[in-house]
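Shown next, in structure tokens, is the structure this report addresses.
One chain of protein is taken out of this complex; the other chains stay put.
By letter and in written order, the chains are A, B, C and D; residue numbering begins at 1 in each of them.
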Amino acid sequence: MENSQQTALVVKELSCSRDERLLFSGLNFTLMPGQVLLLEGSNGSGKTTLLRVLCGFRDADAGDISWCGDQIDESSYYADMAYVGHADGTKKELTVLENLRFALALNMPGHYSIQQALEKVQLAGYDDNSVQTLSAGQKRRLSLARLLITHNILWILDEPFTSLDRQGIELIETLMVAHVEQGGMVILTSHHDLTIPHMSLQRIHLDSLDS
Amino acid sequence: MSLESFLYMGGYAVYVWPSYALTAVVLIANVILPVLQRKQLLRQISLRQKREKR
Amino acid sequence: MSVIPAAVSRFFHRTASSPHFYALADRFIPWLTAIFILLLAAGLYGGLYLAPTDYQQGDSYRIIYIHVPAAWMSLFIYVLMAIMGAIALVWHMKMAEVMLVASAPIGAGFTFIALVTGSLWGKPMWGTWWVWDARLTSELILLFLYLGVISLYGAIEDKRAAARAVSILALVGVVNIPIIHYSVQWWNTLHQGPTVSKMGKPSIHVEMLVPLLLMAVAFKFYYLIAALQAAKLELLKREASSQWVKTLLEKQA
Amino acid sequence: MTLTAAFFAIIRRDLLLAFRRRAEMANPLFFFVLIVTLFPLAVGAQPQLLQTMAPGVIWVSALLAALLSLDSLFRSDFEDGSLEQMLLSPHSLSVLVLGKIIAHWLVTGLPLLLVAPLLALFLGLPEQAMGTLWLTLILATPLLSLIGAIGVALTVGLRRGGMILSLLVLPLYVPVLIFASNAVDRAASGLPVGAQLNILLAMLLAALVLVPLPTSAALKMSVN
Partner (left out) sequence: MKPARKQRLILIGLMLVGLGLAATFALQAFNENLMYFFSTTDVATGKAPKNSLFRLGGMVIKGSVERPDAGLLVKFKLSDFNKEVPVEYSGILPDLFREGQGIVAKGKLDERGVFVAEEVLAKHDENYMPPEVADSLKKSAEQK
């Protein structure tokens, strides 16, 4: 298949249940470079669970997830994706710089240097502050800086807008737009609606999925 | 061999019979408990289903 | 990761499905029980009545008919659990998970029996209830390994994750059993050497040996019965709200 | 970045973290000293008795101190999401996990190497056994971190994993305890200890190779 080498995330007939309750079943979607997927649904509808399945933390009950035509375990998926979840994944005792350097060591270097990334997320000058002195919004922006310094195509963001003010939200949207314009992909959950009208935006509403 | 001498076990009755008794208790418990629990669980499930039908 | 292609493992998932397994267990249990009772009766009659008194230990040796088969079972079940753990980890087979979980209390039971009957036998023969000898110590640790499996499974709420955790633990444990055994071995062993597994002819009189083997086989059948019962319970617990349980209940009603 | 870079980055980060949390990290060490000092109080201060008990006392205390320190191995990573990021790294999780275990040993096992001989001296362990005590500590404390890692990885997701952790880990520690304390015991009586040390070395090498595999599998399960 010619198509198989193309960069794309393809999800087929995915289903998942939790505590004997079916969260979703028969979920299908394809995400191509330059696309954004917004997962909607009420609390407990399985948005986070779906993201965790996509990250490989959780096994789905049934269905396939493939990256560039291969199963995610057998492809370069983990080198090509990045995840920002509820937990920041930063160490509060370490400084901003130390945290980012460690994140870089675990992954491949990306488009931006640490300094450029800090400027982009408006944390320049905070290099040597330990993370526990940062505000909630600053911590969130720090975890987003990780997306910029490491190599990745697919961003998976779980509620990226929480604890951010309007300025912060705009910042993330700008970063997402820039990422997508460079051929990246984004999957995110959010209670906010996105204000990026000219982007190719898919929506999946999880409440309406369970049959 | 009379029943009495059989039960006497050559003087080792205090050791032999408790061994057998304990084994019986453990083995029976390991079969009976799951069966009882399963019956109870089935009852619970059927009750719940009736509730849900209403 | 896995050597077996996904399609094959999916096939296994379906054939080894829960209602299938449940019905199969129901069909086999009466037969297994009948065989078990026959073997048990023969073994007990042979061991307690027909078998002659030992020249050295008198009648106290009759504890052998439960002690030795129970000790065999305690190891046998743990190894079996590790095998099922490996199957569960590699092929994600639900039935292996369920059987693994169902086996743990039975194995713990046999380990407990082996320990207590050994102690009751040791008092008249060795002059002590307990010695920190290789076999006894490793059997005691085996009991802890079983308890670890049981309590770890109980502690993790998501039973799928719990089964995976327990599979890993069973595998780690089975690697450790020989190490634990050899580590305690060279505190000189008071326990006798193996009687039956000796190459060539066993150093036990044939009238004593036959009931012992009968009991050993009877215990294997007992294990099957108990494990299937526990597995049925485990399946129901896991899939209480599934369709096949509903139809099962309707059939029974 | 390469795998080796990631491996050393993990060790460096965990050492740095331990340094920033040094008060917390010192607890197992104090605990170790405390248990050892409890024994003379409990069994009486007859020098003869203490001397015979010394190898066992030191090793049991080391075991308990290791058990206490295990929780810090993955707990904070699990809570702040660093563990998820490690799982998503394109590098082999087993190697990263090995890095964490080594860092854990450097922080918790290494200090025992310095303190234990001192305590052994207080208990009256003959000087001829000191060298062996050192060797067993060098060989066997990493084993405690390695074997313990499997247990922590299995229980890190549990709210009250502490009790279960000891039930899982202590039985697996038995061979380490036996060979290590026995080696010291024999050395105190002037007997050769080559066999015990060889076995400890064999166990250490095997554990270094094998432990990361079940540990990373268990971590994946715990993150779920």
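Points to keep in mind about this one:
Here, contacts are C-beta pairs under 8 Å (C-beta built on N, C-alpha and C of every residue); 3 or more make two chains touch, one makes a residue touch a chain.
Just so it is clear, the model here is predicted, and its values are computed rather than measured.
Judged over the whole assembly, touch between the missing chain and the shown ones holds for C, D.
The residue from C:L32, C:M95, C:A108 or C:M125 that touches the chain not shown here is C:M125. Shown as candidates are C:I150, C:I204 or C:L249; the residue that touches the absent chain is C:I204. Only one residue in the set D:A26, D:L64 or D:V95 touches the chain that does not appear here, and it is D:V95. Residues of subunit D in contact with the chain left out of this view: 3, 52, 92, 95, 182, 185-186, 188-192, 194-196, 198-199, 201-206, 208-210.
Where subunit C meets the chain that is not shown, the touching residues are 52-57, 61, 64, 124-128, 131, 186-188, 190, 192-195, 198, 203-205, 207-208.
Please note the rule applied: only the chains that are shown with their structure count from here on.
The chains touching subunit B as well as subunit D are C. Work out the mean CA point of subunit B and of subunit C, and you get 17 Å between them.
Separating the centre of subunit A from that of subunit D, both taken as means of CA atoms, is a distance of 37 Å.
In terms of their C-alpha centroids, the spacing between subunit C and subunit D amounts to 32 Å. Within subunit D, residues 224 each touch two or more of the remaining chains. The set of subunit C residues touching two or more other chains comprises 158, 240-241. Looking at the complex, you find that subunit D touches subunit C at residues 150, 154-155, 157-158, 160-161, 164, 167-168, 170-172, 174-175, 178-179, 199, 203, 210, 214, 217-218, 221-222, 224. Of all residues in subunit A, only 52, 55-59, 76, 78-79, 81-83, 85-94, 98, 101-109 touch subunit D in the complex they form.
Of all residues in subunit D, only 1, 5-6, 9-10, 13, 16-17, 20-21, 76, 79-82, 84-91, 96, 220, 223-224 touch subunit A in the complex they form.
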